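For this view, one protein chain was removed and the others were kept in their places.
Moving on to subunit A:
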Amino acid sequence: MTDASQTPDSVALTDVLPNPTPRDLLSKFDGLIAERQALLDTGVRDPFAIVMEEVLSPTLAIIKGRKTILLGTYNYMGMTFDPDVVAAGKYALDKFGAGTTGSRVLNGTYQGHRECEDALREFYDMESAIVFSTGYQANLGVISTLCAKGDYIILDADSHASIYDGCWLGNAEVVRFRHNSVEDLDKRLGRLPVEAGKLVVLEGVYSMLGDIAPLKEMVAVAKKHGAMILCDEAHGMGFFGEHGRGVFEEAGVADDIDFVVGTFSKSVGTVGGFCVSNHPKFEVMRLVTRPYVFTASLPPSVVATAAASIRKLMHAGDKREHLWKNSRRLHQGLRDLGYTLGTPTAQSAIIAVMMPDQAITVATWQALLERGLYVNMARPPATPAGTFLLRCSLCAEHTDEQVTEILATFAAAGRATGVIPQA
């Protein structure tokens, strides 16, 4: 028997229901809206609303009519305008059309998707490669599918949002360890049930500060406790290790990593994500990974550009060297100017310039932009430990002259806002 059956017919619904005005679900963001407005009211440009009016090269764009050096694109290897890559995309666009309009498991796997996965298997020298529509979806899909109820995911506290979201999408138990702490990882693994399924999730390069993980030590600890290991090489692919596979290759632990996740939106220069593995049962993931099954596959032109780019990255030794040279030079130059950086030396192609607070971060960011230099502004909660920073990412196509200009711009902007001492 329900309550409704006992309600007299004479009582209308409007008499018993409270005010029917719906509660505004967006009101939970009022604080953020006010904070953003207060910032914009000080006269600064919105750091999260930049429009690239024209893109001239991997390192140059027109922003508000001004020619601007790009130092915040993750376009590490400068493949976006590579003539072979662009030609491959144009050919596929003409031959296969604008999009697949379908899932990888239905009508969305074209010849190009297979060729792209072949290129990845060769690049990584692994048995299996699965291409996803974005790097975010690769982490979301692989992590949530590998780890079910009763399994444990052990992740670094500074992990990327896609790793955290992959944890929430599944039903596994999630355990965090302090950033890059081998001891903390060891302790936490030691407290887990011996027989439970365990996945340790690591990143080669952590993108906010540009620091790298002590993979050799971490992998040894994870193996000691019988855990499987997933390593995200989003910011390491292309220029770490002998074949440019990532930090795990340079650390000499390739044989101990069970799954490598990566993206096409950084060194590869387009968009998409992937996971490669030598696990004999890995191919079953195509049937059970929801972010792989329930979304449209990448357009033919995108997988064609990715495959062409990956094959060129296998033989990009000169570019790698120039990228490392750029990174070391910028790191040294910024330190010489008096900036505080996220790492003591250049550990990757990301250089994080530490800032004292939001006001001076935005002011310096704008001073750089007005002088023709674009960098990323990053703030909590994206940043670790509540820090504000200006994040620079170098490109192999930045010329020596551009690096000189970048340093001169940092000198002028930093002195104008007082974040570094006067000359």
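Following the convention adopted for this analysis, a contact is a pair of C-beta atoms (placed from the backbone, for glycine too) under 8 Å apart; a residue touches a chain by one contact, two chains touch by 3 or more; residues count from 1.
Please note the rule applied: contacts and distances are computed from a predicted model.
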UniProt protein name of the chain not shown, from "Acyl carrier protein", "N,N'-diacetylchitobiose transport system permease protein", "Pyruvate dehydrogenase E1 component subunit alpha" or "Anti-anti-sigma factor": "Acyl carrier protein"
Which listed residue, A:Leu93, A:Leu169, A:Leu192 or A:Ile360, touches the chain dropped from view? A:Leu192
Contacting the left-out chain in the complete assembly, out of A:Glu122, A:Glu173 or A:Glu217: A:Glu173
Considering the whole complex rather than only what is displayed, give the residues of subunit A touching the chain that is not shown. 152, 157, 167, 173-178, 184, 187-188, 191-192, 380-381, 384-386
